[in-house]
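All protein chains but one are shown at their positions in the complex.
To keep things simple, chains are lettered A, B and C as they appear, and every chain counts its residues starting from 1.
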Amino acid sequence: MTSLAAAPPERRVPRWLARHETLLAAVLIVALAILGALNNRFLTLDNLLNQGRLMTEVGLIALPMTFVIITGGIDLSVGSVVGLCAIALGYSWKNLGFPLPAAIAFAIALGAICGFINGFFITRVKVPPLIMTIATLALYRGFAEGISQAHSVRGYPEWFYFMGQGELFGVPTQLWLLVAAIVIAGVALDRTTFGRSLYAIGANETAARFSGLPVDRIKLVVYTLSGLMAGVSAYVLVSRVTTTRSDMGIGYELDVIAAVVLGGTSIFGGSGTIWGTVVGLVMIQLLKDGLALTGVKGDATIVVIGTVLIASTLLASSLQKRRDVGG
Amino acid sequence: MSAIAMETRAAPRASLLRRLSSQEVLLAIAIVVLALVVGAINPRFLATRNLSDILLGNAYVAVAAIGMSMVIISGNIDISVGALIGVLATISGSMAVAGYSIALAWLVPVLVGIAVMALQGAVIAYLRIPAIVVTLGMLSILKGGLISVTGGKWITDLPDSFHLADIELFDILPMPVLIMVGATILAALWMRYTAQGRAIYATGGNPEAARLCGISPQVTVVMVFALHGLFAGIAALLFATQLKVIQSTVPPNLELTIITAAVVGGVSILGGVGTVIGSTLAAILIAEIASALVFVSISPYWIRAVQGGLILLTVVADIVRRQRRVAGDSR
Amino acid sequence: MMKLLMTTVAAAALALTFGASGARAGDKWDGADDLPTNPLACDSSGGGTVAAKPYDGGQPTGAPDKAGKEITLVDVPKLIGIGYFNATSKGMQDAAKELGNVKVTTDGPTEAKIDEQIKFIDNYVTRGVDGVLFAANDPVAIAPVLKKALSKGIHVVGYDANSTPDARQWFVNQAEFNGIGKALIDSLAKEIGEDKGFAIVTSTFTTPNQARWIAEMSAYAARCHPKLKWLETVEAQEDNVLSFNQATTLINKYGDKLAGLVGMTSVATPASAEAVTKAKLCGKVAVVGLATPNAMKPYVNADCVKSVVLWNPVDLGYAATYVVRAVVDGKLKPGDTSVEAGKLGKLTVVNGSEILLGAPFIFTKANVKDFDF
Partner (left out) sequence: MNVSAISAPPPLLEVRGLEKSFPGVRALSGVSFSVAAGEIHALLGENGAGKSTLIKIVSGVFSQNAGEILIDGVEQNFHSPEDARRAGVATIYQELLLFPELTVAENIFMGHAPRRLAGRLDWREMRERAERLLESLEIHDLAADRVVGALSVGNRQRVEILRALSYDARLLIMDEPTAALTEPDVVRLFKIVRLLKARGVGIIYISHRLDEIFTLADRVTVLRDGAYVGTRDVARTDPGELVQMMVGRTIENLFPKVEAPIGAPVLEVADLVRRPTTRGVSLSVRSGEIVGLAGLVGSGRSELAQAIFGVTPAESGAIRIAGEPVVIRSPGQARDLGIAYVPEDRGTQGLVRPMSVLQNFSLAALGSLSRFGFIDRAAERRLAETGVAQLSVKTSSLEQVAGRLSGGNQQKIVLGKWLANNPRLLILDEPTRGIDVGAKAEIHRIMGDLARQGVAILLISSELPEVLGMSDRVLVMREGRFVAEFARAEATPEAVGAAMMGGSGTLRGAAA
């Protein structure tokens, strides 16, 4: 006797998860092969690295979002946090006269604060994550637009662009950052008490609490992380596009969640892996790119992404129903 | 907040009045107070024309918020509604231009709206895919689909008879406003006085109990989404017939405004409470704020921040209220 | 619990106070940029001429010689799905048809978002095209990706909204900013008289073109119509309904103090006209502005709007395509002073690397029906 989406059905089991990811990876490879065959410029190192550059901002946020969703929560405010942090970076530098490094630090810190505020209301006041972050989705974007009055900030010194446009050992700088973040997040989720606690909380919060896990503190950390990474992402983004605008990051939340869910993380919480998220992330990015290169227009690409999202979730839940002995 | 707290204690006569006692009254007060304050700064704000314009320009938000309230009351969420309204508006406009009878151009989008939403409802209810995922996917499908089909071509030369908004009563009450008021009252009565209406509350509040009462949560959810589609369709008409041009793109952030209206209207995010009257009042308040910002020469860029603050405020208030009530029960 | 309420209240309050502080200030018209202005003379005789500048555009490295050969171009406008850019891409198709050896596809973001636009261009650079046509959402932000295109031997030509000059080869300028400024202010003054008040509805304060035009308008007004009273500029993105609501609010706010509305975008102008119509103020509140004829026909025919200022965006796209062709064929080289552009004849090169489409065009009831875009 479950009560609709409200009460999650049996959750996925790790064994199955592994299979979901391999399945996804397989699909990905096939897709790549086809797209590669259709356009010879698609599977070039140059292009792939470049795609890596382009997907970094979303990727950095997708990692903590995986944590958030594994705990059974959600964070829709990330896109707005990116916007707010971008503005914070530009304004603290241009208008408040911060030295640029300080401005960067400030922006990232502000991101963490934004996330903390989400976490605080979610854990202490028990505001459902969905609504809380919808509220801050509007609130943070509003601050970004209001403070900046939609004025852009430009004319950063050359060194600032290294992160967004430079290369390190022939690989886009930010890609190193992303890879490092992926490794850290992956290890944290798979090997540490923290990671284990996330699964426990998502799968059965009461049991986690009864087992002496600091549930609320962990959640607070997770949402703060989400904001923090959004701040980092904002820095990378500003550095890549050389200018700060209040409309930065609009719609990121959807890309991020799409990547995470596509990566096999159960939106009900309790299951998911960083590796899955990465596959999902790459899949979406390369799907977009590959389709574009093979002459599919941007708008049509959006449709494909949406369909893939629903389809994969359907597939996931049907597989899951088959694997789980009922109720 | 004391007003809110009181509502839980006092349990006067069961009538729409009692339902109105909390959020709705607060909102009504807020609307009046804001009007007076801004009016004091700039008397023109209180001109009937301005007030009715505020309603006119945003009636479609209020209408869409009615459906959204039902969705949230039933314990779900929908973020695809903004895109859907864009699509339906385009359908309606293209049909009108293509020379179909106006009645048809008004009817078809509504039907399509119902179909699309009912479909989503079915996926959510029977396949157990969370609403957020389904509607998120649908959002991008509709958004991308719309542009790839229309190429974003503007729809112009709409027949004059197509424009609901031009019809005015007593030369001051435009049709959209009447529709908004009508829809709100009907919806409120329906939710209050019909079995299906109550079933929505039941499903949102206590699905298990609803089942034991012979109410199928699944069916209810599908019904709710179908209705949501109906209102989205009507909203799309108001949206489409407002200007002589239809942009045939997805109106930016519309879903956010609609959800805000619903939540601020006192629809409990925990499901199971709320009235559509509240959401309509909230929609009006939000529109009023937007207009007020111009009247007091504040950049409209702050409207989003104000929206967010409003949601947060209401949600926290709602939770406080519930905690009070729980406390009340255990005596 | 109460404390939390307070914090939330505070948040909202904060927003408003910020807003108050973010409120308008200064004597310059809102939405005008700070660049130097160059108003034309009040009479129609040219006036404010620009000192000839040396070529300041960039050059593609190792572009294959495709003179006379088939080339494929991609056009990435600010956003797709608004009348204006539909018109420009129509012009490109026309030109492509005429030339026969050019293929153009238009693709771009659905909202005017610079980082989206960059991704689009980036993809096409990788995909490999012979030329990129663009209308920049942000002149600075777009520069790196354009330079990348140049470095890959791709020809880059801008239209409608420029980038930093060295990031593209040529820019097709639909009309000199001061020309637009003059045209708008003149027709406004003609309709509402010399000493009335008016307000401006623009997209955002930072959209480069609009900012330039507003600056030139204020400069020209100061010189030639000093008594015109500018009341306020409001932002309305490229959003129909928001524009309509903003215009309506302005009408209600100023009442008869407001004699004219100037729409700075092809979205704002029709919406403003609609607002005036709804308010039953046709003839009392004049609407002038930039817009596409189709969107304006109902209002022009209803005599609610007398004149609509616009270069012909179809021609703009048309010219841009011809320019790329000319560049590829080597018919347009740095230092040249003019270029052949099919039915548009000779277009002149102005300040360094810009090609001028010509004087802005004014649609009236008489000729509006002859246009369909």
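What we mean here is this: a residue touches a chain if its C-beta (ideal position, glycine included) is under 8 Å from a C-beta of that chain, and two chains touch if they have at least 3 such contacts.
Not measured: the values here are computed from a predicted model.
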item	value
Omitted chain's touching partners, listed by label	A, B
Among B:Tyr60, B:Trp154 or B:Tyr201, residue touching the chain not depicted	B:Tyr201
Residue, one of A:Pro157, A:Gly170 or A:Gly212, that touches the chain absent here	A:Gly212
Touch criterion as defined above, residue of B:Val133, B:Leu158, B:Ile215 or B:Leu312 at the omitted chain	B:Ile215
Chain B residues that touch the omitted chain in the full complex	8-9, 11, 13-15, 18, 193-196, 198, 201-202, 205-206, 208-209, 212-215, 272-273, 325, 328-331
Contact set of chain A toward the excluded chain (per top definition)	10-15, 191-194, 196-197, 199-200, 203-204, 206-214, 270-271, 325
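FYI, only the chains that are shown with their structure count from here on.
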item	value
Topology of the chain contact graph, where touching chains are joined (line, ring, star, complete, other)	complete
Whole-Å gap between the CA centroids of chain B and chain C	35
Mean-CA-position distance for chain B and chain A (Å)	30
In chain B, residues with contacts to at least two other chains	143-144, 147, 299, 301-302, 305-306, 308-309, 312, 316
Two or more partner chains touched - positions in chain C	1, 4, 11, 15, 18-19, 22, 80, 110-111, 235
Chain A to chain C touching residues, read off their complex	39, 41, 44, 46-47, 50, 54, 121, 124-125, 139, 142-143, 146-147, 149-152, 154-155, 161, 165, 237, 240-243, 245, 247-248, 250, 289, 292-293, 295, 297-299, 302
Residues of chain A that touch chain B when the two form their complex	1, 3-7, 9, 74, 121, 125-128, 130-132, 134-143, 145-146, 148-150, 246, 254, 257-258, 261, 267-268, 297-307, 309-310, 313-314, 317-318
Contacting residues of chain C [partner chain A, same complex]	1, 4, 11, 15, 18-19, 22, 80, 105, 107-111, 113-115, 118-120, 122-124, 126-128, 138, 140-141, 143-144, 204-206, 235
